[in-house]
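Input: one structure, supplied below.
Only one protein chain is missing from this complex, and each of the others stays in its spot.
Let's look at chain A:
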Amino acid sequence: MGPALAQARLHSFGSRLALSWSPAQRGWQAKRLTNFILQRLWHGVIVVLGVTTIVFFVTRVIGDPVQLMLPVEATLEQRALMRHQLGLDLPMLQQFVQFVRGVATFDFGDSLWQRRPAMDIVLQRLPMTALLTAVGIGAAILLSIPLGIIAALRPDGVVDRTTVVVSLAGLSIPQFWLGLLLIILFGVKLGWLPTSGARSPLHIVLPALTLALPSLARLIMVVRTAMMDELNRQYVKVARSKGLSGLRVVGTHALRNAAVPILTLSGWEVIGALAGNVVVVETIFAWPGLGLTVVQAIERQDLVLLQAVVFTVAILAVGINLALDIIHKAIDPRVGIR
């Protein structure tokens, strides 16, 4: 295999993303794409470091884990000893240096509460949260696209009016209250679905539904607006004048252009779920994921565990954003060129 061929293969991944470039432009485009990804990765590193730094200092300012860990009658000496053992008696800057050194080797230290590596706990809980988010937000995304398109195709039609009303309701109901309503209806009154824990596949239904509904409401509105905007554009009229099928006009021409805002919001919904909404939902339904872990870590002033969770969520958020940027660029090669 010649070096030219090897290089071509190396660049083929990037080239395939920039679908619409001529062969002559492909190598150059692949290089641009690589630079683009490296730049976004560098931004991501800054974000993760920033977030973890903030969490490190804030948690140390607002509380003292030793107060909680020792019984009320513990002596001052006992408290000092405990503080020393945890390394909390060192100057804050020194603690920070140690912390950063640990992060660099992926060692976040032991959870103060469970006395085992904090990252182990995080990695053990993460799959449950990932599952809940994937099912909940995934369902919201998959449902919102057809519903939003139908609403956009027939403004003021039955589907449009219904989705608008339901969406507004969905946006107005606080998530915790929605969860409680669903428990009362499906758990207590009807007795159809389990409301607590994660022992069977059925257990995911209510928490996923609670997580999905507000996202679905937001997504439908965005799909609807984006599609309405695109369907009114001149190129759609031209596509219709070409005698193309309705599916082609709506699905290929309009949806491709509407995809950018839809994808952006979808990504935000995933990040928003991971970084916040799962805390509420997992607490309501005792779903053993990261959200529940966060609540427990805060209750116990477990700084180390909290740092590990925040670091992980920040990494996920950055990763999702990077993936979105790349997909965005694959859909619209003009991104970053203008």
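The working rule: a residue touches a chain if its C-beta (ideal position, glycine included) is under 8 Å from a C-beta of that chain, and two chains touch if they have at least 3 such contacts; residues count from 1.
Keep in mind that, in the parts below, contacts and distances are computed from a predicted model.
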Chain left out of the displayed complex - its UniProt protein name, from "ABC transporter ATP-binding protein", "Gas vesicle protein", "Homoserine O-acetyltransferase" or "RNA polymerase subunit sigma-70": "ABC transporter ATP-binding protein"
Absent-chain contact - pick from A:V47, A:A130, A:L143 or A:A239: A:A239
Residue among A:N257, A:N277, A:Q307 or A:N321 that touches the chain left out of view: A:N257
For chain A, residues in touch with the removed chain: 20-25, 155, 233-235, 237-245, 248, 252-253, 256-257, 331-334
